[in-house]
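One chain of protein is taken out of this complex; the other chains stay put.
Chains here go by letter, A and B, matching the order in which they are written, and residues are numbered from 1 within each.
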Amino acid sequence: MTFKLPAIDYLALAPMLVLFGAACAGVLVDALVPREWRYHVQVPLSLVALLASGGFVVALANRKEHVVTAGSAVVIDGPGLFLQGSIVVLGIVALFLVAERRLEPGGAFVAQAAVVAGSEADRKQMRKPGVTEVYPMMLFALAGMMLFCSANDLLTMFVALEVFSLPLYLLCALARRRRLLSQEAAVKYFLLGAFASAFFLYGVAMIYGYAGKVDFRGINEAVLGSSNSKTLLLIGLAMLAIGLLFKVAAVPFHVWTPDVYQGAPTPITAFMAACTKVAAFGGLLRVLYVAFERSSWDFRPTLGVIAAATMIVGAVLAVTQTDIKRLLAYSSVANAGYLLTGTLSMNRDGLKYTMFYLVAYGFTVLAAFAIVMLVRDSDGEATHLARWAGLGRRSPVFASLFTFLMLAFAGIPLTSGFTAKFGVFAAAVGGNMTWLVIIGVLSSMILAFPYLRVVVLMWLSVPGDDTPTVSVPGAFTAAALFVGVAMTLVLGVAPNQALELVNDAGAFLR
Amino acid sequence: MSLSPYVPIVGLFALAAAFALFSVAAAPLTGPRRYNRAKLDAYECGIEPTPQAAGGGKFPVKFYLTAMLFIVFDIEIIFLYPWAVSFNALGLFGFVEMVLFIGTVFVAYAYVWRRGGLDWD
Partner (left out) sequence: MDNIQYSAAVEYAAASGTLSSIWLLFAIPLASAAVLFLLGRRADKWGHLLGVASVVATFVLGLVYFFQLKGLSGNRSAEVDLFSFMPVGSLKVDFGLLLDPLSAVFVLLITGVGSLIHIYAVGYMAHDPGRRRFFAFFNLFIAAMLLLVLGNNYVMLYFGWEGVGLASYLLISFFFDKPSAATAGKKAFLMNRVGDAGFAIAMFLMFAQLGSVNYDDVFNGVNQLTQGTVLVMGLLLLLGACGKSGQFPLQAWLPDAMEGPTPVSALIHAATMVTAGVYLIARSNAVFSANATLQTVVVSIGALTLLIGCVIGCAKDDIKRVLAYSTVSQIGYMFLGVGLGGAAYALAIIHLLAHGFFKAGMFLGAGSVMHGMQDQVDIRRFGGLWKYMKITWITFGLGYVAIIGLPPLSGFFTKDPIILAAFNRPGWTGWLFGGAALLGAGLTAFYMTRLFVLTFHGPKRWTDGQHPHESPAVMTVPLVLLAVGSVASGFLMSTSVVDWLTPVLGKHAEEHGRLGHWTVTGMTMAVVALGLAAGVLLFRKGTALEEQPAGPVVTAARNNLYADTFNELVFELPGRYLTRALVFLDNRGIDGVVNGLAAMVGGGSGRLRRAQTGYVRSYALSMLGGALLVVAALMAVTLG
């Protein structure tokens, strides 16, 4: 028996290997280091690992050598590197939010997740510092996301999907306060996520039945050449798309989003809104642009209808929300619709501006959740919108920043929201999806309303007795907030640097 | 795509299903029906059955933990077996990969052990 050993380009895999290694080291730290030291070891460890990973991404981008490695399981190309880099950078900002411990003694995470909520033991552990397993889990998730964007076949992609999903399910359950809500969110996310994964896997099987291959290039060739029944291909493609659309929170696979966003600890919500979005769209882009580009006539009408429904449902339902985290969840749904619009343009502009949108949205949403973390009273975060009334008079600085972020979400010019939306819509127009753009513009007009309502609520209403205060952010949250707001402004006023970056990323490697 | 190789499989499925249905349907018709309490009890390793687990249907999480740990190591062994069989063909690369794999499992093991996952109380 002979084996052909796979050639492995370790440098090309280094960004992910560093994170996986650091995550394993993080597990060991949790096993071996005394409890009071763990936080002080884990945070620098994660930060160094992410910086090193980012360094490798930059080095690889400068190498400008695009490779398929590890058999043909992983492909390192321009867009893949851009997405990996975005995941790392957004991951660092999210890490800042996760590491914040000044707002609440012990941080946003529970000390022992397995303790029954509401019990005596639960009350006791309220004062203890939070679990430090969040850091290795975050690293695992980030590495999985990076792999998801660079997978070259459907099986690797599925493994990556599970690698980044499982830690997220757990992270959702770790909120320090409102334990039951948090656990419920985690269970819902897990069950529905498993359901979606099953769809994805079933799709992989179907595609294999059709093409006899699972790598993207082989599928691409088979789409034209195969003599097998096209029904297999279409069912397979539909199932794959469902698995991916679940992760991006597209209608009608969005149902988990508001519950999970609301229940999860806010730093994790921010992490999911920013990084999971990048990973899921990275994967979707690669599947659609590399493997199924030739059947774009088959899926564009259907996915177009999904994009339209996503934009409209997200925007309209955001109008009726009364909880800031749910509002941002529905806004995330609507934004998935805009991203889908860009994705479906199926041209180079579509790829570029979708990637640009992902980065722009990621920074804005991280900063928005950072402010959500700051608005608190004695019960923790005050997320009900009624409680935000009059915040502008209590803390004008943070209310101004939040106003700016809301304007960015609403797509007002000179914020990144405008440039990103303009880009994806223009790309879609170029890709003959004008009808989708019209719906997109209408939806973004509707969506501006709930954002502006929050702004008016903050500034116009007289603060009541129960208007929460805005806590002074610790250095970590302040840094995250600064980066998020600054990038929202920079990408809105002078986006050309970032756009050149996406332009240099070029097209996917086949 | 030719479906002919699958025809026997479908036949087998049909046969199996028919047999199962037949057995279930036939048993009450043919056998004698003499029930007593012991016969209706669920089989629980010879221990006196309790109507419900203590704590309102919840099992201590320790059971699940043990089960999960068992599965992890079980799968490790399943994975080790084919590797051992083709050890010579895989050579040094295979060896290093397996060491890494076992290393990651040991990281998890160390974590579980140190954090008290193996303590029953």
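General observations
As a convention for this text, a residue touches a chain if its C-beta (ideal position, glycine included) is under 8 Å from a C-beta of that chain, and two chains touch if they have at least 3 such contacts.
Keep in mind it's a predicted model, so treat the numbers as computed, not measured.
Note that the absent chain touches A when the full complex is taken as a whole. Summary of contacts with the chain left out: across A:183, A:419 or A:467, the touching residue is A:419.
Across A:325, A:352 or A:387, the single residue that touches the chain missing here is A:352.
Although one chain is not drawn, the whole complex shows that of A:33, A:117 or A:234 it is A:234 that touches it. Where chain A meets the omitted chain, the residues involved are 184, 187-188, 191-192, 195-196, 199, 230-231, 234-235, 237-239, 241-242, 246, 251-253, 255-256, 259, 297-299, 301-302, 305-306, 312-313, 316-317, 319-320, 348-349, 352, 396, 400, 407, 412-414, 418-419, 422-423, 425-427, 429-430, 434, 437-438, 441-442, 445-446, 448-449, 452, 456, 459-460, 462, 494-496, 499-500, 502-503.
By definition in this document, only the chains that are shown with their structure count from here on.
Separating the centre of chain A from that of chain B, both taken as means of CA atoms, is a distance of 35 Å. Residues 1, 61, 86, 89-91, 93, 103-104, 107-108, 110-111, 113-115 of chain B touch chain A in their complex.
Taken together, the chain A residues at the contact with chain B in this complex read 1-3, 5, 24, 27-28, 30-32, 114, 209, 228-229, 232.
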